[in-house]
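I'd like to ask you about the structure that follows.
Only one protein chain is missing; all other protein chains are in place.
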Amino acid sequence: MKTVKSQFKFKGGVHPDYNKELAREQPIERLLVPAELVISMSQHLGAPAKCLVKPGDFVRRGQVVGEKNGFISVCVRASADGKVKAVEKRLGPAGGKADAIILDTTEKPEGEAPAVADGPVLPPLDWKTASREELLKRVEEAGICGMGGAGFPTNVKLNPPPGKRCEYLILNGAECEPYLTADYRLMLERAPRIRLGVEIMRKILGGPAVRIAIEANKPEAIKAMEAAFADIDGNVEIVVLPVLYPQGSEKHQIFATVGRVVPEPPALPIDVGCVVENVGTVAAIADAVELGEPLLDRVTTVSGGAVATPKNILAPCGTKYSDLIAFCGGEKEPVAKLISGGTMMGFAVSTAEIATTKTTSGLLLLPRSKVSQYSSQPCINCGRCVRACPMNLNAAEIAKAVESNDIKAAEDAHVMTCIECGACSFSCPAYRPITQFCRRAKNSIRARIAAEKAKAAAAANK
Amino acid sequence: MKPKETAEHYILSSSPHAHSNSSVSRIMLDVILALLPTTAVGVWFFGMPAVWTIATCVSTCIVTEALCRLAMKRENTIGDLSAIVTGLLLALNLPAGIPLWMAVVGSVFAIGVSKQVFGGLGMNPFNPALAARAFMLISFTGPMTTWLKPLWWKTPDAVTTATPLAAMKGMFAADATAHATPHAAQNALEQIPSLCNLLTGNMPGCIGEVSAIALAIGAAYLLWRKVITWHIPVAFIATVAVYSLIAGGAPAYAQVLTGGVMIGACFMATDYVTSPTTSKGKLIFGFGCGLLCMLIRQFGSYPEGCSFAILIMNAVAPLINRWTQPKPFGAK
Partner (left out) sequence: MTIAIVCIAGVGLVAAIVLAIADKYLSVKEDPRIGMVTAALPGANCGGCGFPGCDGYARALVAGTAPNGACAAGGDACAAEIAKILGVEAAATEKRVALVKCCGTRSEAIRVGDYNGICDCNVAAATAGGDKGCTYGCLGYGACANVCPKNAISIHDGLAKVDKRLCIGCGKCVAICPKRLIELVPASATIHVLCNNPDKGPSVRKVCGVGCMGCHLCEKNSGGKEAGHFTFQGFLAKVNYANPPADAQIVAKCPAKCMVEDAHFESGN
């Protein structure tokens, strides 16, 4: 095991104000199960889970309440004991509506009291003797998906298609999003867990080399990880990345750690022999295997200038934002913007009644002074967005094309390669919503492709 | 029965929710600040007429901008300071003694015709100040080529004079016949100001173009503030220097330091709206400006070609942009 500096620097990138000092020194605190949980069936990328309960049902902590529904999907388990109040469509952080179970946790299931309220949900597994298939199955059963933000089902990622081999397992501890310190605290406090997770994942993936990517502004985390991984055998390196947003982007992290370039979509990291996992996901895998504990809680950073006490909170998935805010002592000044996630890629939400999911890494309460407004000023062609774009796209051209409804031109300018990191909008002096323009183009292109596919399928059926 | 709405809403917008705090007005303010040294030098050398020209151009540009936006029923854009920049740049590219009504006509042309007609800031294909200068050069050739002597207000005997460019133009031709008439070449060489005067700006010319040092300070400020990148100025000036070394005639330093090359390369050609966005494109753009400028200086009928060179390259900029699209990360 050794610690090395990153040898590869990608083009572009920006330096937002990190504001990590707000919550950096706050140890992870556990939130007691709130009176009401809103457990969404769509906490991951892909098809939402199929709801298995109905109003009036009693559920136990860890019970499967949403069934995996398709290949790219994971199951949903109840994060606490309680009675199902309702099953209804609820707004998620990303703005879409999905079925959600409203769980009243004040009403405990009747009948025999569980021996251990928080006991193991699944039988613990000895990862050394368990087979690869058993371990994969456990990851799937535990409902684990990428906890960095996208929520890609982890068991799918850990099971590369035939013919593709994972050469590098990259641990994403960059946490380049401003304000967020959940992964940082996890690396400080649960480094041995992460190491165990790495060993399990190495076994599942057939013994790839391991690269642990951490930004240089987290020396404490690097130290903690060095200590935890000191005596690990095999090809393991901690790669210290320069502080640059979006260092945590999958493609850029692969380039920064091993110097490989993932081709344009639809290529995936596995095509260049890499699997990237967030440190939180790795710790969740360790818990699922060794303790038999499915992914029911996660660490969420509650921060931003308007919250009384910023905190890193271990809360059950499905905790309403209002409960998290109350746990932090409420608002210190009026909140102008409530953001689920970080400031660069998070989602602005309209109400604190929305609940956390497996992918909620942060909840930010921004005061008016920290909120910048988009404007409808024209592009002045300054090229800042082009220089900032880590994907080396001509963001200005794309935005102008979309503005004049020329989606084709945006497509020709490779808009589908855009990772929506927000570096362009961040650097635009005209405050143009460039990232939103890219999103709009991508949505219409996706819709068009889906319509074409449907048409082709209908024609084939005839 | 109407539902109650909570008074305060959260702001809903697409990510990112952070901003670098750069703004158009801040960029324009930086350009104005960067132009202050050369403005001050121009005022020192050319006296009150320079002050009146600058004041006239800036105020006319602001008023024209406001009136145009009003007429077009669009929001007022004086606040972005771009009209002030245009007015200041235009004034700095005019001879100090020009009749003020001509400065007014030029300013109205700059904002009205070459900027707002196209939709305002960001839409104009040509640099407004340069387009207006070209328009004035053609319309008012006499006053536009009548130069006040630097520090004329100290020595009021000879007020106007010719720029060194006129003499330097002859030197291209003189070079070929230098052996036949060594006196002519010598004569022309003597008309070029000393290097010291070239750097400080003690020579006839437009208000803001004379002092290379003041312009370099401004350019350094813009580079430090990351308002401009080095590509266009370096490519422009290097092309001018290399061309004059190859073509002979006046020394390379004189070609770079006289006329509008310095102000053109650092302030006019670097105008965002009318120059390419990519680094490669900027190098091509700067090279084209320098080459055209020298071709006009050598073969054209005007002694100075900087404005026309940049205007022609403005027209080519979209094409250069198209040629130099960046290759996406991961693309084949």
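Going by the order they are written in, the chains are A and B; count residues from 1 in each one.
We adopt the following convention: a contact is a pair of C-beta atoms (placed from the backbone, for glycine too) under 8 Å apart; a residue touches a chain by one contact, two chains touch by 3 or more.
Remember, predicted model here, so these are calculated numbers, not experimental data.
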{"item": "Where the missing chain makes contact, among the chains that are shown", "value": "A, B"}
{"item": "Absent-chain contact - pick from A:58, A:184, A:347 or A:426", "value": "A:347"}
{"item": "Option touching the unshown chain, where A:10, A:58, A:127 or A:437 are the choices", "value": "A:437"}
{"item": "Residues of chain B in contact with the chain not shown", "value": "1-6, 9-14"}
{"item": "Chain not shown, touching residues in chain A", "value": "91, 95-97, 347-351, 373-374, 376, 405, 433, 436-437, 439-440, 443-444"}
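Everything that follows uses one rule, which is that only the chains that are shown with their structure count from here on.
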{"item": "Chain A-chain B separation of Cα centroids, rounded to whole Å", "value": "49"}
{"item": "Chain B-touching residues of chain A, taken from the complex the two chains share", "value": "10-11, 14, 16-17, 178, 251-252, 255, 261-264, 267, 334-339, 341, 343-351, 364, 366, 371-374, 377-384, 386, 389-394, 396-397, 413-414, 417, 420-423, 425-431, 433, 435-436, 439"}
{"item": "Touch list for chain B against partner chain A, complex", "value": "8-24, 26-27, 80, 119-123, 272-275, 277-278, 321, 325-332"}
